[in-house]
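With one protein chain removed, the remaining protein chains of the complex are shown where they sit.
Naming follows writing order (A, B and C), and every chain is counted from residue 1.
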Amino acid sequence: MKVSYYPGCTLKDKTTNLDDSTKAAAEALDIDMVELPEWTCCGATHPLTEEKIINLVPQIRILSNVRTEGNDSVTTTCAFCYNTLKRANKAVIDDPIKRQRMNAFLKDDKRIPEYDKETVYDFKEYNGETKVVHFLEILRDTIGFETLSNRVTKKLEGLKVAPYYGCQLLRPPEEVDLDDPENPSILEDFLRSLGCEVVNFPFKSECCGSYLSLSAPDAATRASHTILRSALKNGAEAVTLSCPLCYYNMDKRQDNILKLYADFSTVPVFFFTQLLALALGVDESVMGWNKHHIDPTPLLKEKGFLS
Amino acid sequence: MTDNGATYSYYPGCSLHGTSREYDASTQAVCAELGIELKELSDWVCCGASSGHSLDETLNIGLPAHTLKLAEKEGMDVAVPCAACYNRLKVAEHALQEKEGVREQMKDLLDYEFQGTVQVLNLVELIKDRVGLEKIRSKVVKPLTGLKVVCYYGCLLVRPAEVTHFDDPEHPRSLDEIMEAVGAEVLNWSYKTECCGGSLSLTRDDIVKGLVDGIVDMAKEAGAQAIVTLCPLCLENLEMRQSDGTYPVFYFTELLGVAFGLKESEHWLKKHLVDSTSLMKSLRLLS
Amino acid sequence: MPQKKIGVFVCHCGINIASVVQIEELVKRLQESSGVYYATDYKYMCSEPGQASIRDAIKEKELDGIVVACCSPSLHELTFRRTSSSVDLNPYLCEIANIREHCSWVHSDSTLATEKAQEIIETIVEKVRLDEALDPIKVPVNKRAMVIGGGISGIQSALDIADSGYPVILVEREAAIGGHMAELSDTFLTLEKSSELLSAKQREVSVHSNIQLLTYSEVEDLDGYVGNFKATIKKKAKMVDWDKCDGCGKCIAVCPVKVPFDQEHPLGKENAIYLPLLEAGPKRVVIDKGICQHFSGECSECQTACPKSAIHFDEQDETLEEEIGAVVVATGYSMYPKDRIGEYGVDGCEDVIDGLQFERMLAAWERGEGPLRRPSDGKTPRDVVFVQCSGSRDPEHAMPYCSRICCMYTVKEAMVYRKAVPDGQAYVFYIDIRTGGKGCEEFTQGGIADNRLIYMRGKVSKLYREGDKVVVWGVDTLMGKKVEIAADLVVLATATVPSPGAKELAQRLKVSADDYGFFQEVHPKLRPVESPTAGIFLSGAARAPMDIPESIMHASGAASKVLALFSQDDISHEPIVAFVDEDYCSGCGVCVETCPYGARELQGRKRVAKVIEVLCQGCGACIAACPNGACQQRNFQAEQCLYMLDAAL
Partner (left out) sequence: MGDTNLLDYVIQKSGQDVLSCYHCQKCAAGCPVAPFMDIQPNVIHRLLQYGRDDEILKSATIWICAACETCGARCPNDIDIAKVNDALKQYAVREGIKGKEKGMPAMHNAFLSGIEKRGRMHEVSLIRELRMKTGGLFKDMKLGIKMFKLGKLPLFSEKVKNMGEIKKLFEKARRAQ
């Protein structure tokens, strides 16, 4: 099964451990995944601008490049990139005018990288053929959690983990359509297949404050605090998620939470691919524990998952 | 209801002895002209107005009850020109009759057992119902032809209806009928009982300005040259707080005086903050 | 065949026809036309003088058939046919030529319109020329009714019919009749105990000589037609010998199967074997085969525990065939499953229940079974939040319609709750309070004020468990602010939906149901209690969400329709039906499959197609399908139609 891999910008600087652990896990599960060459930013939040062209160009160019690479699907672990790519693709599939406009733009665009050379490109219209698949969907639908749990070498027995989805993975449901928006189960099943003890808590799809951490830090702190406090209250020792921005709000800014809420006790936050890599016995270098603000190693050592 | 011929007790209220002297004078003169004798209650006390009901329930009922005591002692129905005083007295009267325990409380406070033998009448009620439009028409010497007015009742004369029981709280007509009887052209408008802001005038004149301008604009829109009213508080507000500054406001008793050809009418009109004589002169209603 | 004397009566319809069609010119041309013996016109043919002119003309001119050129047949065909038969002219020799909707209303050029009117009339004249005199088909009526569903609606319909002297079979799926009303606490407006109101009716049914009560039974199939239905009823095996069982309950104690509190179930059914709330007579147990582990495993605890060995699992279901003349559908309602509303966090929350479950809790308190206890830990709830429109008025996720009864039962439940927990506080989140109906608004506003209920306008967005509380996220639009309440108990006023199996039953009865599963009425305004299938009537919430008073009204309405049907010994059916010329029929059976009304069957030794005239709706499908023209339709015979085409073209 050959699929293009679209890491997304933050995975190349702040959260390289998400990138490395994803690639290591894929390799361990022999998922034939090739990073898309020369990828650009996906446009982050689904186009806030109503401007006709720029709000779809980045995503459609990425998706059409996947096709030129000869693959029929692209995967990513970042919830933001997944949401933006999938919704842009649906917009192009559903709306002929947008499709027409994108193809017109891409047609001219083909000449830009070659600057002076007038290379005629056998440009083929893009009609949304590329399938956008989150890495979790590959685990669930292609590999299957049954086989995944058999491939796990180190069962994460006794690790009480709260699965956190955030918003981009689930909403808007009619466009994203990954799982039931109110009662999702993909992360729960994933954690169970690794042997973890799943902690159910009501705020698993509440917003963490997202980019408000820049413009309205207190709001983001309050949002993340409500989520983490609820997870802890329901017995979680750790939280897992799949979005670098949620990770930033939930892990990096826990000391901001402490400033506002003295009674808050810190909790380690993992990318789900880190737990996956750990369970698959992949070597430590991909984990990038040092990148964590709340050091997760004491917990892992205590549970005997780390030497 | 004691029908003692044409003599009534008279309760002027503080404003009529102060900023609204012309209302007191015109009331007495017009009543005399209509054969009504007004005997002012001796040593009457303030009715408490909005301060009574705002700060203290005992004073709210106690002060007007004191006046009712004086009136009952005189044994005659009492005429009350000021709408605010009229409202307070009716509230006290209603409380004494309906509200349980008030009669005993007042007995203890004023050591007087209330009989409820005396009726409180506002001036419009007195003139229209007791005197009657026929008598008024018969007294008209100079009909106010050409004078286009709207009648402004204010809020306290007609509300709360279950207490004042006077005319219709939304569309009162009695003052309109009196003015029509003396030949004025009374126009219809929709602000008859809109509040002018009452006691807010001293502390929140910004609010009163807004309300008063609303009333004056509606009067103009109705095509009226002036507003006729029956409450000293409303007239003060309408004159003091109107941004126009030239729109005349009359007490209805003043216009009755003019229609009855009473000489001192001009004297009353001269006391107004807003000039009201030039309009009358232009209509040759004043020489 | 001697030339028929046909009269044509052209109506002006005031100006509707006369303003476009030149009437005198038309009448003059008709008088000269060959097929027409007599032609005249009048301003309003349908008026009394107009009809009098027709009657006189038929008598004086001894007309053999008439054409009335006027408006659409659906308006006055019946009127003019009655006028004809009143002067002994067979009504089916009176036909309508529509020169209003088909001519004057859609044309403006008066010369062309007049020509078209003439063509329309001459076409119909040709039809009358070959029309035969027909008489309505008479069908005997089997004066015996079947009521499906033993809730309050079914009970009321059954009683009304039985009290009028006709036998009724009341089929109830559960072991006892009473339906949801048996589970309620007090009922609004009078706050009388629901069970008390119901038990009087239940006893009446059980002792009524004209009512045959079939409990624990379901209607499998229904054939036949109005007045002559044949119902196949499955009597489910109780697997308990009711003569031996005395309701001691030892079996119940040992039964391993527990029915979850929040799963919809009849009153008293906590296990696979249970004591149904019987309306009369001694208590006796019943086994629900569906959840009994004897059939899905090998448990027979109750059998061993029974002192009277009254339990034998081998008892089989029984099937009965019943001949009936009319059917009343009274299958009632059920509650929209609350765990389908994800955001109301129902997965982990035992203390989020729906209105019916709260009724059961309140009814239990009223029966003196101890203080109000919430499902999770049995504590008495101090703060109860009612969430209105849970699943109703929600086109996006659930039901788009308003379930009509929740505003009323919620305020009542809050009032009964305040009686049960005097220091409790009830909050209600609503979008609108819809309490129309006699006395309802006063009841509601009085209830709110007297019981200090806090009504907040705003739809609840999320419920979730936190510690031992259920946190409710709502808004009070009056304050424009978010409101968060930590409640001990949350009652969802979930949508009222048809009872389970309603759609399947509709198919079996060949009756249409809307896409939610509510039975479809013929006309929502004029004929609300009749289904489009003649002889099948609708009673109560099976048709649409409604409260008990309305159910009673609809029940009696449906019963009155049955009585109207039973008041005639036979019913007449339009004679314009298909017929088969047996000489030409090759018995191919094509017509049998094509007939949408099941009005066709192959019969006799010669296997010749035969028309069940009573079921035939005269749609003509079989005629079109018949390969060798053996099948024709009365007064629409092929020859007739060809002549009509000649006249028209």
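Here, contacts are C-beta pairs under 8 Å (C-beta built on N, C-alpha and C of every residue); 3 or more make two chains touch, one makes a residue touch a chain.
Keep in mind the model is a prediction, meaning the values are calculated, not measured.
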Could you list, sorted by label, every displayed chain in contact with the chain left out?
-> B, C
Omitted-chain contact residue, chosen from B:34, B:118, B:144 or B:211 | B:211
If the hidden chain were put back, which of C:455, C:516, C:537 or C:566 would touch it?
-> C:455
Residue in contact with the excluded chain [from B:38, B:96, B:136 or B:156] = B:156
In the full complex, which of B:81, B:198 or B:257 touches the chain missing from this view?
-> B:198
What is the set of chain B residues that contact the non-displayed chain in the whole complex?
-> 14-15, 17-21, 43-46, 48-60, 62-63, 66, 99, 108-110, 155-156, 159-161, 169-170, 193-195, 197-200, 202-207, 210-211, 240, 270-273
Would you write out the residues of chain C that touch the absent chain, in ascending order?
-> 433, 445, 448-450, 452, 454-455, 457, 476, 478-479
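Note that only the chains that are shown with their structure count from here on.
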Interchain centroid distance [CA atoms averaged], chain B/chain C, Å | 68
Gap in Å, rounded to a whole number, between the CA centres of chain B and chain A = 78
State the interface residues of chain C toward chain A in the complex, per the touch definition above.
-> 341-343, 345, 347-348, 462, 464-467
Which residues of chain A touch chain C in the complex?
-> 180-183, 200, 202-203, 230, 233
